[in-house]
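The complex is shown incomplete by one protein chain, all other protein chains being positioned as in the whole.
A, B and C label the chains in the order they appear, each numbered from 1.
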Amino acid sequence: MLGGGEGAFIGAVHRIAARLDDCYELVAAALSSDPARAASSAAAIHLPPERSYADWRELVRAEAARPDGAEVVAIVTPNHLHAPMATAALQAGLHVICDKPLAVSLAEGEELARLARQHDRVFVLTHPYAAYPMVRHARHLVASGALGHIRLVQAEYQQDWLSRPLEQEGNKQAAWRADPAQAGPAGCLGDIGTHAYQLACFVTGMVPSQLAAELTSFVPGRVLDDHVQMMLRYANGARGLLWASQVAAGCENALRLRVFGTEGSLAFDQEQPNELWFTPLGGAAQRLTRGRVDSAAAQQATRVPAGHPEGYLEAFAQVYRDAATLILARNACRPADAQALQVTTVEDGIAGHRFIDAVLASHAGDGAWVALAPHP
Amino acid sequence: MLGGGEGAFIGAVHRIAARLDDCYELVAAALSSDPARAASSAAAIHLPPERSYADWRELVRAEAARPDGAEVVAIVTPNHLHAPMATAALQAGLHVICDKPLAVSLAEGEELARLARQHDRVFVLTHPYAAYPMVRHARHLVASGALGHIRLVQAEYQQDWLSRPLEQEGNKQAAWRADPAQAGPAGCLGDIGTHAYQLACFVTGMVPSQLAAELTSFVPGRVLDDHVQMMLRYANGARGLLWASQVAAGCENALRLRVFGTEGSLAFDQEQPNELWFTPLGGAAQRLTRGRVDSAAAQQATRVPAGHPEGYLEAFAQVYRDAATLILARNACRPADAQALQVTTVEDGIAGHRFIDAVLASHAGDGAWVALAPHP
Amino acid sequence: MLGGGEGAFIGAVHRIAARLDDCYELVAAALSSDPARAASSAAAIHLPPERSYADWRELVRAEAARPDGAEVVAIVTPNHLHAPMATAALQAGLHVICDKPLAVSLAEGEELARLARQHDRVFVLTHPYAAYPMVRHARHLVASGALGHIRLVQAEYQQDWLSRPLEQEGNKQAAWRADPAQAGPAGCLGDIGTHAYQLACFVTGMVPSQLAAELTSFVPGRVLDDHVQMMLRYANGARGLLWASQVAAGCENALRLRVFGTEGSLAFDQEQPNELWFTPLGGAAQRLTRGRVDSAAAQQATRVPAGHPEGYLEAFAQVYRDAATLILARNACRPADAQALQVTTVEDGIAGHRFIDAVLASHAGDGAWVALAPHP
Partner (left out) sequence: MLGGGEGAFIGAVHRIAARLDDCYELVAAALSSDPARAASSAAAIHLPPERSYADWRELVRAEAARPDGAEVVAIVTPNHLHAPMATAALQAGLHVICDKPLAVSLAEGEELARLARQHDRVFVLTHPYAAYPMVRHARHLVASGALGHIRLVQAEYQQDWLSRPLEQEGNKQAAWRADPAQAGPAGCLGDIGTHAYQLACFVTGMVPSQLAAELTSFVPGRVLDDHVQMMLRYANGARGLLWASQVAAGCENALRLRVFGTEGSLAFDQEQPNELWFTPLGGAAQRLTRGRVDSAAAQQATRVPAGHPEGYLEAFAQVYRDAATLILARNACRPADAQALQVTTVEDGIAGHRFIDAVLASHAGDGAWVALAPHP
């Protein structure tokens, strides 16, 4: 594990996720670039001192050289370190599980994809919201034609934790997100807007052909955006809206998607992940539940029966489990199909960067329509 | 009553609304331009034959001449008749209660406003959704500062009843709405988009300064739009989205408004009108209910205690009750303040036409930002 | 109208309900036994002074004697006056619409039923919650076998407005309800428990064969019960629970019914009356909505389309409309079938008194099982 020392929320999440389905063992980590913090963080999670590294380059080097070295690295740092770390890991022959966004630019991201192909390594990007069973069932419903032709896509993601200038008050999580040097050129857009975009693409199987967007920084002194809103056009004539905000007072982690087709609609709310609403045209809304739907995609992402709620950690664990399936298949020389497995990879990261770049371009053009290339 | 013969949904709604609070008596009507239908419709509602008219111009003339003639006309026809009918009524000294939209163009609407002022008549436009007690309480909350400074406005209105080309299948309600000669240049935009816009303006007390919009006609053969989406900018820096669709499969009459400020947010759903959600920044969502909130604005629009649901007809009746209050005040030579009363008037209709025109202009400019004048 | 003077909540409700569907005209009233209050109340609703009575016996006498006299009386007083008023009205040849409970004892109620039969008059009891379209649809679903054989019935009704001793603090509504001389021997049981019971019987079409109950008075100094709970047994083996409380903190008017059968279940919540939940065994919950269900029973109780909420006043108006249908049919010498019409009559009142008596008997026996006779 690279990053994820004491106080880092996402590091602990990754460790639980890796452990939950018993597919991984944490054997080594560079939890912090500060040697003392790296050591104390490692001790806190019972990691042997000899496999705790303060220098992540040293970890990659040393582990790649050990016969019992790590096979896969999890990258859980601020955004600007994703590319250099992943590059080193891939070059050393390690598989990569990386937090999103993939990098701080499309060019960086494309180079990572190239490296992953060159070294034939698995590169999984953690989009846990796409790993909820009911999201996978939503994708199944759209693909199966249950909604008819898609007409409308409505994606939104609201949080309120950045409503005040936390980055100016010593909050570490806020600080790096608000700093272009660490976060890249996109704030809320890169942090959560990309989740909403990825979810919309994942469920509909469609990529917008054009978008018209604008970014806003509401909090005085904030350099990067804390709100983004846009209109979407799709090649098949569908239309949509997407907005994400980290200053939406009263919202915790409200990622929602609604898709409307000629024959029906669906709605998903990340804060109620055990259910998916499907409404046929003119009919009664149906509350579909995890554990009582019959798609293989949903079932393979489910651990406990209907009525026993699963949550964010289980979805995150699913990403890890899917990554393990990919790696084991690769090891067995029968590469699995990431798309069939519905796991998000470096390609989703590239799609995210294209989205970010298009939004930045549209914003620079005062909301002019900007084209988006189809996904690879 | 002008219009509202047999088979016309909204005519019956107006009659119940007028009756509910016992402020009106229906004394005369031109329910249809077809004499036979006018007569049978009048008989069905026990109107004396001598005060049933087939020609609405004749009604205005005759009633204005009677000592016991009608004091106010309710106009419940397709859009293109609103202006000529209201013009005649105002010129004859009658007060007017008119369905929205006010007219088929801003010029027509402005002329009506001028006439109403000239003849000193009450001119109420029926925006019933703004008459729900919890909507009035929402406006009170914003005005009282409970949300702090407004940052985000999210308005949406979905129906699915025009998902198929009903206007080509003999549906009368669909037919006139889909015909530019009767409906004017805006379809879904004028029919329901204006409700969403009015609700957003009513609750926030703010008018957008700019919008970037596009219209879509999804159903083959449909001339007018059945979907509209747009981004909004406000003079104070607030941002927002508004969309309305009559092809949103699975939706009945889903008019929703969310407003986010620096200190809290609120959410209203027209299909659950007895409640309003208020969430302070970082706190617990609160379900405020009709009958248990203490604003005068909400209380005066409420008839029964908390837990005894009110609905659409009560809201519509409130518009009629408020109009009666205005008329009685005028009769008593102490004009009431329509704004204090929160009743929607010809001025709201003009605001609606400015909105429609701005959307049409932005759409014509491929979604370019178009300025909106402040409300009068 | 007998009772319903200024300050009486339910009098205004009856008047709106009578007016809403334009089937009734209020021609005379004895709004209060206090002459001054009767007169001022009459003036406030524009009733001609000569048809405002301070003595309700005088009203019955005078109106029955007029050629244009009232045809039906609405009784909206405290419980102890129901029987004497209804008796006089029936004997004078008037139809009766009476608030529930029917009387203060079963014997009184049975005598009223006998009189109604003897004089061949319509006697409608106002159970508005059974007049919601979705409740009627619920009854249709059960009758049509959609739930299979009924196994479980769960009825509950919570309010919190009597959580404190309002009857000792000058609240008139609370005072008569807490006084056995005016309310009869049952407090919460008679006031709202009977609604829950009636709703359960109405929807399931089944009457419990036995019950085991206990009453509680939580508020110090209160003589009558403010809480009742019981277990139910049905002849077909079904089981159930029923509870009602007027000290359930946080509840407004929470009347809820759930029915479970071998093939599915349904749930209704009076505070959300525009929807009914149906869930097939092992399947997805479905939100059925007023206006989109196809039973005749629901449709005839509906005024506005799906998505335009109706509420308590519309349900109350439905009782009045149904009563008018019965009266008009009687006048036309083709008596309508009250049961097909689903309107609640004097027989429902008798069922309510049998229920009250059984609960009182069980409570007196420390919760022993007490048999309930089948409904007439």
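Here is the rule we use: contacts are C-beta pairs under 8 Å (C-beta built on N, C-alpha and C of every residue); 3 or more make two chains touch, one makes a residue touch a chain.
Bear in mind the structure is a predicted one, so any value in this text is a computation, not a measurement.
In the complete complex, the residue from A:32, A:77, A:159 or A:229 that touches the missing chain is A:159.
Residue in contact with the omitted chain (choice from B:203, B:288, B:301 or B:370): B:288. Residues touching the missing chain, restricted to chain C, are 147-148, 151-152, 154, 158, 160-161, 163, 212, 214, 216, 218, 227, 229-231, 237, 239-241, 243, 245, 247-251, 260-265, 279-283, 285, 366-367, 369 (touch as defined at the top). Within chain B, the residues in touch with the undisplayed chain are 278, 282-289, 292. Against the chain not displayed here, chain A makes contact via residues 9, 12-13, 15-16, 19-22, 45-46, 159, 251-254, 270-274, 289, 291-292, 303-314.
Rule of thumb we're sticking to: only the chains that are shown with their structure count from here on.
Each chain gets a centre from the mean of its Cα atoms; for chain B and chain C, those two points are 35 Å apart. The distance from the centre of chain A to the centre of chain C, with each centre set as the mean of the Cα atoms, comes to 56 Å.
Shared contact sites, meaning residues of chain C that touch two or more other chains, fall at 289, 292.
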